[in-house]
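Can you keep this structure in mind? I'll have questions shortly.
Moving on, here comes chain A:
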Amino acid sequence: MAKIKGDIVINTERCKGCEVCIAACPFTVIQMSKEVNSKGYHFAMKVNDECTGCTNCALVCPDGVITVYRAKVATE
Partner candidate 1 sequence: MIMEDKFSKTDIQKPENIVYKRTDLLVDRPLSYCPGCGHGTAHRMLMEVIEEMDIMEKTIGVSPVGCSVLAYDFLNIDMLGAAHGRAPALATAIKRMWPDHFVFTYQGDGDLAAIGTGETIHACNRGENITIIFINNGIYGMTGGQMAPTTLPGMRSSTSPYGRDVPTMGHPLKITELVAQLPGVYYVTRQSVHTPSNVRKTKKAIRKAFELQKENKGLCFIEIVSNCNSGWKMTPVQSNKWMEENMFPFYQLGDIKLDGKLVERKETVEKE
Partner candidate 2 sequence: MGELRLMKGNEAVAEAAVRAGCDGYFGYPITPQSEVMEYLMAEKPFERTGMVVLQAESEVAAINMIYGGAGTGKMVMTSSSSPGISLMQEGISYLAGAELPALIVNIVRGGPGLGTIQPSQADYFQAVKGGGHGDYKMLVLAPASVQEMCDHVKLGFDKAFQYRTPVMILSDGAIGQMMEKVVLFDQIPRRTDAEVVAQCPWASNGRPKTRNHNIITSLDLDPAGQERVNLKLQAKYKMMEQNEVLYEEISCDDAEYLFVAFGLSARICQKAIDLARAKGIKVGLFRPITLFPFPATEVSNVGNRVKGILVVEMNAGQMIEDVKLSVGCKVKIEHFGRFGGIIPSPDEVVRALEQKIIGG
């Protein structure tokens, strides 16, 4: 059986830690890091693999730092 899986990559160096993406994700995939990037911002990061690739987070990210992937994957 195949299932649609999503994934995101966050350009953490360009992330400004605004947290707008967190509220946009239906599956709480994103949380803020404890560390900071070189600009001093806590950055967004993926905390589970529930992503469906809906693009919500990327759409609302003011700095456009999220890339979204989607693919059919085989399930056991």
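Regarding selection, all candidates are chains of the complex that A comes from, given by their letters.
We take it that contacts are C-beta pairs under 8 Å (C-beta built on N, C-alpha and C of every residue); 3 or more make two chains touch, one makes a residue touch a chain; residues count from 1.
If you're wondering where the values come from, they're calculated on a predicted model, not measured in any experiment.
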### Query
Considering only this complex, which of 1 or 2 touches chain A?
1
### Query
Considering the complex alone, what residue numbers of chain A touch candidate 1?
5-7, 9, 11-14, 16-20, 22-24, 33, 35, 37-38, 41, 43, 45-49, 53-56, 58-71, 73
